[in-house]
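Before any comments, here is the structure.
Note that one protein chain is taken out, while the other chains of the complex remain in position.
Order of writing sets the chain letters: A and B. Residues in each chain are counted from 1.
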Amino acid sequence: MRIEGKGRIDAGQPVRFWFDGQGYTGFRGDTLASALLANGVRLVGRSFKYHRPRGVLTAGSEEPNALMEIGRGAAQVPNVRATVQEIYDGLEARSQNRMGPLAYDLLSVNDLFPNFLSAGFYYKTFMWPRAFWEKLYEPAIRRAAGLGSLSGKHNPNHYEKAFAHCDILVIGSGPTGLMAALTAALGGADVILAEESAEFGGRLLSEEEEIDDQPGADWVASMLDALRDTGRVRLMPRTTVTGAYDQGTYGALERVGLHVDGPAELPKECFWRINARQAVLAAGALERPIAFPMNDRPGIMMAGAVRSYLHRYGVAAGRKVTLFASNDDAHRTALDLMASGVEIAGVIDSRPEARARGDYPLFAGAQVIGTRGRKALGEITIRNNGGEQRIETDCLAVSGGWNPSVHLTCHMNGRPVWREDIAGFVPAEDAVPGLIPAGACNGTYSTAGCLTDGVAAAKQALAAMGGKTREIEIPQASDAVGGSKPLWLVPGKGRAWLDFANDVTSKDIKLAAQEAFASVEHMKRYTTQGMAPDQGKNSNIGALAILADATGRAIPETGTTTYRPPFVPVSIAAFGAGAQGKGFAPERLTSSHDASLERGAPMIEAGLWYRPSYFPRPGETTWRQSCDREVTMTRNAVGVCDVSTLGKIDIQGPDAAEFLDFVYANLFSTLKVGRVRYGLMLREDGHVMDDGTTARLGDNHYLMTTTTAAAGEVMKHLDFVQQCLRPDLNLRFISVTEHWAQFAVAGPKSRDLLNGLLDAPIDNDSFPFMGCGEVSVMGVKGRLFRISFSGEHAYEIAVPARYGEALFRQLVTQAETMGGGAYGMEALNVMRIEKGFVTHSDIDGRVVPFDIGMERMVSAKKMCIGKPATMREGLKGAERQQLVGLKPVGAVQELTAGAHLFEADADPVRVNDLGYVSSVGFSPTLGQFIGLGFLRDGPNRVGEVVKMVDHLRRVETRVEVCAPVFHDPDGEKLRG
Amino acid sequence: MRYSGWQVIKQGLTGNRGWKPAWRDPAPKAEYDVVIIGGGGHGLATAYYLAAEHGLTNIAVLEKGYLGGGNVGRNTTIVRANYGLEGNSQFYSHSLRLWEGLEQELNYNVMHSQRGVVNLFHSDAQRDAFARRGNMMVSQGDDAILLDRDGCRRMMPFLDYDQTRFPIYGGLYHPRGGTARHDAVAWGYARGADQRGVDLIQKCEVTGIDVENGKVTGVQTTRGAIRAKKVAMCAAGRSGQVAAMAGMRLPIESTVLQAFVTEGLKPVIDNVITYGMGHFYISQSDKGGLVFGGDIDFYASYASRGNLPMLEHVMEAGMTLMPMIGKSKVLRSWGGIMDMSSDGSPIIDKTHIDGLYVNAGWCYGGFKATPASGHCYAHLIATDRPHEAALRHRLDRFNTGLVMDEEAKGSQHNLH
Partner (left out) sequence: MRIRCPLCGDRDSREFTYMGHEIYMHRPEDAGWSPAWDDYLHLRDNPAGVTRDLWYHGAGCTGWLLVERDTTTHDILRVELATDAKRGSA
């Protein structure tokens, strides 16, 4: 029911929205909850287990009941708190977790058998017959469980992530936060003031409260002006600080576009990483319910929320309101409502000494012991002076006192401390370094106290930063603290709920204690208390008190469960913003990328790079046709392939040679200038890290190449070796991978092709096999390396990256006139297998030099990384699986990588396993499949026949073990 | 007290007042045959199998906090036997067979659900590596199916097959993989052990291990000295501290692993899905929350909590792989202490001290191992011989080089 003239909504701006298909009108400034209450909608959801009717309980993000689906289709968002969601024209909300209409949820049948569905009952049954769990019980449970629904469609909306930096982050903008922000800003600090709500002011907007003789809301407005005037405060409304992390890092979720029907590019949410030198936690307190019999009906609400709806939204939560409390807030609520003309049917104050403050019926020392009303509250029963009495009411406002919002102070394992005087937990000291709790979240409940606390906290923060503090006048305000006495549980007939969402009642807590789940963590896990979307914000302390009572312990001795981030749920789309689609990882493109695409080459991912798979020609319908042709073309004429993705590290300095001798297994100090050598690099644990070639460009100048995959790893490793192990060596190195475009030119006509482009022709003397040097390519200074990964007479030519595309086009065009052309990764792979060159498919990180026949490359003349570890007894000998070549010899001619090897007559089971196939390809050169694999004692079995079994692809074939070089074993072509 | 549907009804009719404690709360005795340090999943399972299969019942499990309060109570609940290397293959296979029927064995519904695990791959090379693993699984007697892209699409239509950064080539499907209700596993073993006479002693921290003449004689605890013929260390992330009490250093560094759960949702993900191009794995619990995680936070830590970079990486992987989950909200994140071994595989072995045993190095894969870890450890403690499924889980394998490096990352602890 809307109260005219009350509230901060814009009565001139009606907003049309829908709930469960029914149209309603609210006003701009309404939340979905306030607008529904204004329209008299009280049943808004169903509980998790018993499917009990649920109404709005709170007016904040801690809401356990009013969770809804918002939006349609792919944009549908489940589990939205109606108490936080602001309405806009066209907003569509639906109730959730129901079977059938909300008012007639078929699953509410569960509510008839609560005694059979008590805490943990499912651990004790559903076990017979065994197959029924997965076939019958579990599917039924899964269907009934869960709350809202995902659409199953790709997220269509935009989300953002951002960084922010400040001196002092102030979390919350009630009286404490506002004073802290102003004090901090006047002290010269850059401040971020984060407020969860759409409006700054906290409880001051929800109360009849004066500060400096102004209404609270007016004082808030003047404070905001003052904050803006400092020029140092960034005001962030709709921003919830969700987590406290190390060294002053805070996570925060900003609701950027959830409250409007905005344009598509407007982000829905932004997840902020705020780096703050200091922070003030002014998060306030949350009101706690009282566990009394049947305390869960729609219409039973928190008293503070009832005042919020009245003062912020101009909504009376009922027509005939009753109140139940153990503190002064009930009276305050009654007076506020009466001032707006709402009837108060009674104030039930459990404190015998309570006295009425206005003209309303007071039942001092009384308790609510029952309620009625199927889908909403209609009547309560109270116990008063030994008698029982029924009172007709449609709204019962409850206050069991307040719990400081200590959550963020627990995110680094801080354990809150029990304060008997306020019957609540307050933050432990220095629980989060640099985070200073102040005001109600620190147990200070009076407005005057909060104002003072805010100033003191900001001064403490300024002092910690070494900044100056300025005296600031503290405004006048009430010092009333509410006079709360704890009231946890009202005994009586009927269930008394603690966790409204998960349907945990006081009986469940007691049952947990009875069954030895007496630790608070056991109780939580056994009963699911506090595991619902509100994470126990409303119920944990009450449950704890009941557990303490049931186990004969005091509350502080019983302890609390751990509050963990996020403080409010954060959508995965916000946490993971930017990654959807291609954004997950950077895309690295070679200089020939466009030219390759123009030639129709499909691109494949190689780490972060894209590389051409093959270059189809007209008439070729499968990749194999293209690949076979490219291999044959290269072997017979010339092929061109972009190899720029290989890591290139430029190494210079007087000790460069000694450094390379240390990081490579083999020697590089003996390499002559103008020559290239293959290098094997080991991890310190003796296993192969990477391989590649390194060229000596000058006495003190080397150029190392790495594989594409290991480029970053090798660079980090070299930095480690130099900085952490050998800072005595005088050298410098830097990655030049992106500076040079590099192309393999391979095949018998490779030199002819190059000589057509080089300004000075080369021959076998100027560029012998494994020679290198500077060249001039059509006027551009480049480098030429006579190296081969294909086994052919081949070169790699490098030019500065800006010339890469032009050179590639020129090379390919020229090659095509010579019967050659470009080749891609598939052909490259086949040719290297034909030649027996290993890649990371083979040297997969579990391989030592012995395994690939390179143990003699580990130089005996020097120490190097990984050498001692290769000497371990388990890393050599006939038990090791070693590199071999494989050729099919049976009826089945196919080889598959990933297949395993067995004796020809053995069962293909694990105990008979002899090894596996690591690389395969169809060799057009040999006209058959060939493979590389690792076979136990492999080199000694060359010529034998073993069995290859691929269970997964259903391939079984006999293979001949051979040496791992299929093509030109003597290397004549390389030198030609 | 035997649990059954009939019992639930009977007790329900009498107001649930008749349920007995799931376990006793005994005071520690002066001496035990075996003292197990650590009342997590593995420690409790060890106690259970010692009692149930080896007839040893004069046993105490000493737990610093509450039973099942470590990683068994905070993980992503995945149960699978899809390892590729000799040693691990038979061990996890053994574990999965123990999982199958665990409810009946323990008379406790641990909700083991063989929903299937799919490991997605995103390149030809990755497919071949997964095929190698899958073939090992089948050779071992477990199940594995190589799905192509269309096979994945039929099973998981909600994945992004068109726009994602690293296209989905297919998946290695392990139908017998799945999930279980993690807490219930600890409780089921605890109850079973207690029923067989094992003393489960909570809030009892071991502060010293007594060794005389190279033989273990007992432990010092916050609840007094306890003599023991055999002492079995089973402290997961805290293994380093416990071993230090015996003067030992382990090939282990403890790091933090975060995990995440969303608010409850109606069923939307049926099986366990892992992403091959960034560490990300997800399933949906019976309660409806999406339970997911990723890689460890990489740095040494005992703080049981993580930081944002890894959290964001995990969420980003989720968003590129299955953008439909973007609209679900993370309800809770948590961190556990991972005992990362030097090759990423666990250790179940004797030590150089007579009567002192070590069970450690589970990295972030300890949950699925719970039954086999307990089973093999109990066998070792009772017989002083390794169980045949755990022959290769030796403490000296790092020294000999006979490591089991599934991730192929080498000896650096945090890379596994």
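One rule holds for everything that comes next: a residue touches a chain if its C-beta (ideal position, glycine included) is under 8 Å from a C-beta of that chain, and two chains touch if they have at least 3 such contacts.
Worth saying up front: this structure is predicted, and the values here are computed from it rather than measured.
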Check: Out of B:Ile9, B:Ala303 or B:Ile353, which is the one that touches the chain we can't see?
Finding: B:Ala303
Checklist line | Given A:Ala463, A:Met871 or A:Val911, the one touching the chain that is not displayed | finding: A:Met871
Checklist line | Full-complex contact with the absent chain, from B:Thr14, B:Gln163, B:Thr207 or B:Gln241 | finding: B:Gln241
Note to self: For the chain left out of this view, which of A:Asp229, A:Asp699, A:Asp719 or A:Asp759 touches it?
What the structure shows: A:Asp719
Item checked: Residues of chain B (touch criterion as defined above) contacting the omitted chain -> 238, 240-241, 244, 249-254, 298-303, 307-309, 342, 398-399, 411-414
Next item on the list: Considering the whole complex rather than only what is displayed, give the residues of chain A touching the chain that is not shown.
Entry: 163, 245-249, 273, 275, 412, 433, 684-685, 712, 715-716, 719-720, 723-725, 727-728, 863, 867-869, 871-872
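Just so it is clear, only the chains that are shown with their structure count from here on.
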Notebook entry, point to check: Within the complex, which stretch of chain B touches chain A?
Noted result: 3-5, 7-9, 12-13, 15-17, 19-25, 65-67, 69, 73, 86, 89-90, 101, 103-104, 107-114, 122-125, 127-136, 138-141, 144-146, 157-158, 160, 163-167, 181, 183-184, 187-188, 202, 262-268, 277-278, 284, 286-288, 303-305, 307-308, 311-312, 314-320, 323-334, 397, 399-402, 405, 407-411
Check: What residues of chain A sit close enough to touch chain B in their complex?
Finding: 48, 74-79, 113, 115-116, 118, 121-128, 130, 133-134, 138, 141-143, 145-155, 157, 159, 161, 243, 245-246, 249, 251, 273, 411-413, 507, 511, 514-519, 521-522, 525-526, 528, 532-533, 535, 562, 564-566, 569-573, 575-585, 587, 604-605, 683-687, 689, 840-841, 844-846, 848, 869, 872-875, 896-900, 908-910, 913, 916-919, 949-953
